[in-house]
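Note that this complex is displayed minus one protein chain, with the remaining chains in position.
Chain nomenclature is as follows: A and B, assigned in order of appearance, with residue numbering initiated at 1 for each chain independently.
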Amino acid sequence: MDTQSYLPVQPGVGMGENFLSLDDIVLSHERLPIRTECRFPRLGFLEKSSDSQDIPEGTKMELPLWLSKGLYEKKRRVLSVELPKVYREGWRTVFNADPNVVDLHKMGPYYYGLGSQMLHFDSPENPEIAQTLLQTFIGRFRRNMDSSQNAYNEDTSALVERLDCLEKALFTSGQSGLNSFQSWEKGQASQLTASSLVLNYRKRKITDLQP
Amino acid sequence: MSDALSDAGSDVNQDDAQEDVMTPAELIAKLEEAWLNEKFSPELLENKSEVVECVMEQLSHMDANLQRVKKGDAKASIHRMEIDRIRFVLSSYLRSRLRKIEKFFPHVLEREKSRGEGDPSLLSPEEFAFAKEYYANTETYLKAVALKRMPPNLQTVDMLKAVPEPCLDSFVFLRVKDRQENILVEPETDDQREYVVDLEEGSQHLMRYRTIAPLVSSGAVQLI
């Protein structure tokens, strides 16, 4: 039975983020290459390569996504965000040629999530980025479906190691459908097992006892 | 003993308040319909408390009858099996509603708040109490573990924004019970055009929940 004691909040995937999603929180810490467009007074300690008190205009540095998004404004230029190279034209050509050859885990692992978030920063390339994200997903769908629906009772680490986080989550849901069917077919579904809640409770009790 | 059990199958809705008279078998079919619809719809559906209450009544009526039957009666064991099956559907139905309430609580409560005077309620009184309590508990918890340590201007979280809304654009599988004509299918891309489909009785489809949501509540289609 699909009784889960904990229902995680799913990532927002698109341009929106889910406040309570752990995936989106981790995603918001991805670092982006930026260039300061004005002086950042007394924030020099953030930039470890120099000793000055301020961050001067024109400094190139890395900031996490959440901070870049917070500081970015269309009207007043505080900073400009550079496109990470997986989203630039060179890589887009590779993705469009054959999305299946790319190791999205190495390039990502939040390839789709971060790519969607990049659309918040005004760039003339945005339409192409969005299009490539979608096409890459579609292009990789078949292989992802086949591997998640065929791998039964085997080590799946080789199958998922090149997947982006989003694809990994989909792989897992494909596997749960397969496993549920297979265990039903074998008659394992009719065996009663202790609820995971009970098992976890026991574990917790043991740790509670330890000083 | 057969006297005790033979009237169990008689009609539930003896009171005239109920508009349409349903046989117990129809009642169970209604419950199973509601169960599957609730399982597969992305949003919380209108509550079916009257069905739930009638089924509970049937079950306790049958239970009471079985109390009077001596042990080892062949019929009684069959009745018990049936009761167990109905109880399973009933609790699975109620559980899937609770799960959705937990998932969407701020939105569920918001809809309940903005509901017009005569509109039917989304939640049963018990579910409403549960949702309110769940909201309060979540708020208290967030406050205790994090918010009270934040600067004063950051001590509130807007739950309506923080908790994702149900995605009505999700796809669902459905079977058509009453033929429907001219259902508009919106295009997926800019170069596609919208078109209409007829949903023939008994046919099965995969399409967006938003398009057919009204047909689910009217009972014209069944989610599968």
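By our rule, a residue touches a chain if its C-beta (ideal position, glycine included) is under 8 Å from a C-beta of that chain, and two chains touch if they have at least 3 such contacts.
Keep this in mind: contacts and distances are computed from a predicted model.
A single chain of the complex does not appear, and UniProt lists its protein name as "DNA replication complex GINS protein PSF2", one of "LADA_0D00716g1_1", "COP9 signalosome complex subunit 1", "Ubiquitin-conjugating enzyme E2 G2" or "DNA replication complex GINS protein PSF2".
Check B:Ala64, B:Ile78 or B:Ala129 against the missing chain and you find that the one touching it is B:Ile78. On the side of chain A, the interface with the absent chain consists of residues 1-2, 12-17, 19, 69, 112, 116, 119-120, 126-127, 130-131, 133-134, 137-138, 141-142, 145-146, 148-149, 166, 169-170, 173-174, 176-178, 180-181, 183-185, 187, 189-190, using the contact rule stated above. Taking the whole complex into account, chain B touches the unshown chain at residues 2, 5-9, 24-25, 27-28, 32, 39-40, 58-59, 62, 74-75, 78-79, 81-83, 85-86, 88, 92, 157-158, 161-162, 167, 169-173, 185-190, 192, 197, 203-208, 224.
In this text, only the chains that are shown with their structure count from here on.
Look at where the CA atoms of chain A average out and do the same for chain B: the two points lie 33 Å apart. By the touch rule above, chain B contacts chain A in their complex via residues 99, 102-103, 157, 161-164. Taken in their complex, chain A has these residues touching chain B: 7, 9-10, 12, 18-21.
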